[in-house]
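Missing here is one protein chain; the remaining ones are kept as they sit in the complex.
So that you can tell them apart, the chains are marked A, B and C in the order they are listed, and the count of residues begins at 1 in each.
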Amino acid sequence: MSQEIRSALDVIFSAGAEIYKSRGFQRKLGFGVRPALVNIDLANAWTQPDGAFACDNMDDVIGAVQRLLLVSRKQSIPVIFTSIAYAMVDGDHSDMGLLAQKVPIDCLKLGSDAVTIDSRVAPRPDELVVIKKNASAFHGTFLSSYLHMHGVDTVIFTGVTMAGCVRHTVEDAIAEGFRPIVVREAVSDRIPGATEWNLFDIDAKFGDVESLSTTVEYLERLK
Amino acid sequence: MSQEIRSALDVIFSAGAEIYKSRGFQRKLGFGVRPALVNIDLANAWTQPDGAFACDNMDDVIGAVQRLLLVSRKQSIPVIFTSIAYAMVDGDHSDMGLLAQKVPIDCLKLGSDAVTIDSRVAPRPDELVVIKKNASAFHGTFLSSYLHMHGVDTVIFTGVTMAGCVRHTVEDAIAEGFRPIVVREAVSDRIPGATEWNLFDIDAKFGDVESLSTTVEYLERLK
Amino acid sequence: MSQEIRSALDVIFSAGAEIYKSRGFQRKLGFGVRPALVNIDLANAWTQPDGAFACDNMDDVIGAVQRLLLVSRKQSIPVIFTSIAYAMVDGDHSDMGLLAQKVPIDCLKLGSDAVTIDSRVAPRPDELVVIKKNASAFHGTFLSSYLHMHGVDTVIFTGVTMAGCVRHTVEDAIAEGFRPIVVREAVSDRIPGATEWNLFDIDAKFGDVESLSTTVEYLERLK
Partner (left out) sequence: MSQEIRSALDVIFSAGAEIYKSRGFQRKLGFGVRPALVNIDLANAWTQPDGAFACDNMDDVIGAVQRLLLVSRKQSIPVIFTSIAYAMVDGDHSDMGLLAQKVPIDCLKLGSDAVTIDSRVAPRPDELVVIKKNASAFHGTFLSSYLHMHGVDTVIFTGVTMAGCVRHTVEDAIAEGFRPIVVREAVSDRIPGATEWNLFDIDAKFGDVESLSTTVEYLERLK
């Protein structure tokens, strides 16, 4: 992000934060006792350079996710990955719904390399990969039932994009009764500024934005 | 919005729009053939000055909504209003879920003046008022079934706030299979800049942002 | 139930039970560690004699529910009631959906005596009353989020009717990740035999059917 954009955002956020604080928004939900790690759309279409879906800063994001995977697996908490893919596109019977008319989904074919999770953060065989058709990992999937069945009360989020799939998933998470935690160093977008303003909105109303170190410490202390 | 913030947003959006355009985002869904008008949280807690939930620019928003109500009623399309309210808060058994721990819901008691739709845009007896517990008007409500039962394919959105309830509802709308249209002059927020960056994100991925005049013209041409 | 119907059902169920057992159905889910009590449609339209919705054997059902309420309140577990009601019926914009075209909902007006919970099992102010538009207490409501937010893993069901609202709610409960327990003495229907065949189907696939005494003992042992 350029210094110009960073400065512009700082001006906006400091005014907004003052309004939120004085009115009682931006409270912390806090971590619960039974977390899961949900990694949004860390498939090659998003993590690799070039291509319509490629995001910024992905090496840093992958590094942060690797650290979260390590401690999550050590602690045996549920680890989930998501990807977006269509299985069928004949005539107007595409299984991607209206999203296919708004954004360029052509490369997201089920089974292709583009929709496969990046090998640097590859799922283990006992980790769930949810294929979704929409931005939210909860909409039209069994993710909520899966997490609840495992007694999860807190969902730690990583991935992309902040203006799309991560944000919508976080909003749904609190509505479903989970405490959403977004790890600042582990999320990104492809638009300069979009990561920051969506983190700002989320922290005000939908979930807690926490640093990687705070999140790792919390996970290490579990049990 | 100050000139300083407006300039800052312009810098950010022009860079982002170029990326989106060149990659095939920001396409238009277009209007469908059977619209409904959904007015998000135009209750007194949001529309009247002062108070934790009060939003900016509400007289203009109310004026725009009045114009949409007039043509929508003339055309007999479904008109829906939403509000947020809790019915019960004893111990930890509040029916507002975790949202009550993130934002200041104390004034939003079911049946109170705060959660009643502003009299300037009062619902008629045959118009649905959905009481919700979350940001999205679709989550934990029968709104989707109601709209689908009436054959609706397009949902025109007004109301507040862009960083919260309008945005989450729009995201859910496209996931549910509706074409979301957000009327620029008929939405707002309480944070400077938040209306603009959420309209920017929505137009890129979740729905079409249209002007009041374009929307009114569309409604007038129906049938 | 007449002896003729009872004998007929016994013939059918004994053949069916043998098939289920030999193939590995009809397993017990068992009680979990954090239950809630959900009482389906114990409003006057269903509990009082006469009227389209009146059910059989309601004095016994009410007696069983009273016993469950007593121990549930002593143990401070979440207690929930449901009722069905429409708020609006103008033209085809009824908020009851297609159900209004299939069954006689005319008497179920929001706020009427018919949809008020029977005073013999009246909710306390801190107990949630969910107004639903469909058979399932989960569909189009925030019940799932409410239960999950309170860490509930087991839902104990009472009420009516077994062929309608109780059955659909139980099916949704297991899909949402809850262990459904149906208390045999606390449920009923208005059709001879319908209670029995729906309990039979549920016990085979969707939840555990338990006696009142087993359920009360479980609740008393909690903590």
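We take it that a residue touches a chain if its C-beta (ideal position, glycine included) is under 8 Å from a C-beta of that chain, and two chains touch if they have at least 3 such contacts.
Keep in mind that what you see is a predicted model, and the values were worked out from it rather than measured.
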{"item": "Absent-chain contact - pick from A:26, A:134, A:169 or A:215", "value": "A:134"}
{"item": "Among C:16, C:63 or C:123, residue touching the chain not depicted", "value": "C:16"}
{"item": "Of B:175, B:204 or B:219, the residue in touch with the unshown chain", "value": "B:175"}
{"item": "Absent-chain interface as seen on chain B, which is shown", "value": "144-149, 151, 153, 175-178"}
{"item": "Sites on chain C contacted by the missing partner chain, in the whole complex", "value": "4-5, 7-9, 11-12, 15-16, 19-20, 23-25, 27, 29, 52-53, 97-99, 101-104, 134-136, 139-140, 163-164, 167-168, 171-172, 174-175, 177-179, 190-194, 197-198, 201, 204-207"}
{"item": "Chain A residues that touch the omitted chain in the full complex", "value": "78, 87-88, 90-93, 95, 97-98, 125-129, 133-134, 139-142, 144-146, 149-150"}
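The working rule: only the chains that are shown with their structure count from here on.
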{"item": "Whole-Å separation of chain centres (CA-atom averages), chain B against chain C", "value": "36"}
{"item": "Two or more partner chains touched - positions in chain A", "value": "175, 177-178"}
